[in-house]
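The complex is shown incomplete by one protein chain, all other protein chains being positioned as in the whole.
Presenting subunit A:
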Amino acid sequence: MLSSLLSPMYATLPSPFLPKSIHAFSPNKTSSSLRTSAQAASFKSATATESNSAAVALAGSLYEILRVERTASLNEIKTAYRSLAKVYHPDANGSSSDGRDFIEIRNAYATLSDPTARAVYDMSLGVRARRVRTRAYPIRRWETDQRRKIRDYSPFFAIDVWTQMLCFIGGN
């Protein structure tokens, strides 16, 4: 158990996401900055252990974890998360999971259920698959998501996203 715990743990070093850079970008204060960095780290650790070379293979992996289409609506994502939780959560009836699967599902959900994080992630997929789009990010996603969250959107977001992206790729 120890070794399985440790390998992903050290695979994340050095983490490209440091609290400071995230903080500048994150629309939410304090605790979310740490959480975001940790999520990014665990996302990376999950992917890094699966495949170190083929970036393309990573494309859609969070969607694959949740078993939804890339075009899935927020509601579909929530429903998928719940039904997977009922199977993979250690408390779920008949589950023999130790919780690691659920943590991965949870991390995928945390990214995909947050419109901002999802947009960043979607772009990272585009970049990784060498399908860099010149036209910023898929705006359509935002409209399908909760309207309230759009208020958090800052006009500087697009710039920050790219800084963030470069940091993300550079660290890989």
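Here is the rule we go by: contacts are C-beta pairs under 8 Å (C-beta built on N, C-alpha and C of every residue); 3 or more make two chains touch, one makes a residue touch a chain; residues count from 1.
Here is the rule we use: contacts and distances are computed from a predicted model.
S.K.: Which of the following names does UniProt give to the chain that is not shown: "N-alpha-acetyltransferase 30", "Heat shock 70 kDa protein 8", "GPI transamidase-like protein component Gpi16" or "CHCH domain-containing protein"?
M.R.: Going by its UniProt entry, the chain not pictured is "Heat shock 70 kDa protein 8".
S.K.: What subunit A residues would touch the chain not displayed?
M.R.: Touching the chain left out of view, subunit A contributes residues 2, 5-6, 9-15, 18-21, 28, 31, 34-35, 38, 41-42, 78-79, 82-83, 85-86, 89-100, 102-103, 106, 110, 148.
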